[in-house]
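Below is a structure I'd like to ask you about.
Only one protein chain is missing; all other protein chains are in place.
Going in written order, the chains are labelled A and B, and every chain counts its residues from 1.
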Amino acid sequence: MTINSVGMAGTLESSDVLIQVKANSGKGIEIDLESIVEKQYGKQIRKVVQEELEKLGVNNAVITIQDKGALDCTIRARLEAALFRAAGIETYAWEEL
Amino acid sequence: MSKEKGKDQVSGMHTNSLGRTIPKSLGSFTELKPFDGAVKNTPRIRKDKGNRSLPRLNKLVDTIEQAVLKSGLKDGMTISFHHHFRSGDLIVNMVMDVIARLGIKDLTLASSSLQAVHTPLIKHIKNGVITKIYTSGLRGELAEAISRGLMDNPVLIHSHGGRARAIEMGQIEIDVAFLGVPSSDVYGNANGYTGKSACGSLGYAQVDAQYAEKVILITDNLVEYPNTPFSIHQDQVDHIILVDSVGDPKKISTGATRITKNPRDLLIAQNAFDVIRCSGFLEEGFSFQTGSGGASLAVSRYMREYMIEKKLTASFALGGITSQMVQLHEEGLIKRLLDVQSFDEDAIRSIGQNRYHSEIDASYYANPLNKGCAVNKINIVILSALEVDVNFNVNVITGSDGVIRGASGGHSDTSIGSGLSLIIAPLIRGRTATVVDAVQTVVTPGESVDVVVTDRGIAVNPRRKDVYENLKKCGLPLYTIEELRDKAQRIAGAPEPVQFEEKIVGLVEYRDGTIIDVIRQVK
Partner (left out) sequence: MGNLRRTMLYVPGSNAGMVKDANIYRSDSIMFDLEDSVSMKEKDTARFLIFNALRTLDYEGTETVVRINGLDTPFGKDDIRAMVRARPDIIRLPKTESPKDVEDVEALVLAEERKNGYEEGTIKLMAAIESPLGVINAYPIACASRRLIGIAIGAEDFVTAMKTKRSPEGTELLFARSRILIAARAAGINALDTVFSDVNDEEGLIRETEHIKQLGFDGKSIISPRQIAPIHRIFSPKEEEVVFAKRVAEAIKRAEAEGSGVISLDGKMVDKPIVERAYRVLDLASASGAYK
């Protein structure tokens, strides 16, 4: 999946996360994480993000995350939505997600 | 009786100022002081008797500065404040600024509690004006700074009962108490329920007024003498200052606390009420205490419906009083209110109006070493928690990140004093589990906690087999505390342990004066 524009998904409400995905052509993955549970779940959040990026074959992107205590499944959902938006894809292969 | 019978009773004579002959001693009266004039030995009495043109006797001074100077406050002494003005308090910051300007240093601050509004204390700590703190709670930026190692001495966190005990036993010797009061007369009779800054009960301040070496009242409402009924007595007070405002009325008391519409709080309240209903403790003449949180208040709504239906009355409600309790009291469902702290405008109105809504001081409320405190008489208490662990230990002082953001309050006092203590909390807040393996900081020991009630299930302390059996009969959703912990972890994932520095920034004192835990500096 190639990220060629900006995609955002999520909110800043409690238990949610706002994720912005931007192009980062050829410069790899950059993750900018800000979380109210950084101390307890920072590593886990990064791990989930990495997994998603690998699954969707994203190699270059700037991911900005503002987390308000979202569960892993919410982080995945918001990241997937932001990535597909940023890649301009509107039909999804659900069986691969 | 003198052992040396038969010996001369009298050993020499004085002549007093009226010319009467008075023995220097007589039997077991080893020293008799001769009369020396009507006002000679009573320095505080008016000496202008009969002179109507002189100003009336009063204890007013013009400024806080004058009062501080008159009080003899010196480096190294202990000063105290109360927290009845909650986040509307203006007194602490006002007085500390004056003390700092006078160059007094190395003070111990023994406030009954501190709030987010007390952020300016950070500069007084940095400048060495305050070097030690005793308090029930800490919040906001001050708490954050202390958690990051602001002070050399650790803060001592005590319960409301523990503070009263420490003051009565002389462990905390207050040199000067600065007590903001919503009304006072010129001679120091003060109460909390009249005036624009009314806060209701002055229960925490009463202990300070009774035991402090010097007592300075600060009021924005000077009233005609005698200001009866009074909570702080003229015989305890040294100086009085009139200022424009002692607090922000909007933040001192909220309007009548409404029952929450938050469905999660209502669910927790319903579960808590079900526990109470089935516990066997809800019987004619029972007594109870609730907190001021949304779910806690909502419990009283369910209780009210049930009490009306079953024609039950409670003998008394204790502690922080809210409009819910006042309503039940005025409807005749709770016979008496014992009020150490009034939470809203209804409670403030009621304590001034209702004969059986009584003000109690912190020692009467919860001092574990006096001859009998009210928490010992309470049947049911509903308490909150930041964290509970699998041993039922409760943390109400530090967040899951280890930063101080709470208050010990009456938590450990009521938990052990009551017949049935309920801890109510959502199982997960955002992503943060409430039921955990080990709490960050123990404030209340698990042996005093009976039932943990969450939105996702209820756990009974295995010590309380009686309660467990009663709840089981009602078919409530019972789990072991470990099951609740696992449930939370399945949803939120396992958290990483929070990292701390070696330095201890806080000591948590149990109500009896022993240290139950320490708080370390966060990384």
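By our rule, contacts are C-beta pairs under 8 Å (C-beta built on N, C-alpha and C of every residue); 3 or more make two chains touch, one makes a residue touch a chain.
All values derive from a computational prediction rather than experimental measurement.
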item	value
Which of B:Asp238, B:Asp455 or B:Asp517 contacts the chain that the document leaves out	B:Asp455
Option from A:Ile3, A:Val21, A:Leu53 or A:Leu71 whose C-beta touches the chain left out	A:Leu71
Candidates B:Leu312, B:Ile491 or B:Ile504 - the one touching the absent chain	B:Ile491
Absent chain, residues of subunit A that touch it	9-11, 13-17, 70-74, 76-78, 80-81, 84-85, 90-92, 94-95, 97
Residue ranges of subunit B at the interface with the undisplayed chain	261, 263-264, 266-267, 270, 455-456, 474-475, 490-491
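Following the convention adopted for this analysis, only the chains that are shown with their structure count from here on.
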item	value
Intercentroid distance (Cα basis), subunit B paired with subunit A, Å	47
In the complex, subunit B residues that touch subunit A	400-402, 429-432, 491-493, 495-496, 498-499
Subunit A residues within the subunit B interface of the complex	14-15, 36-37, 39-44, 68-72
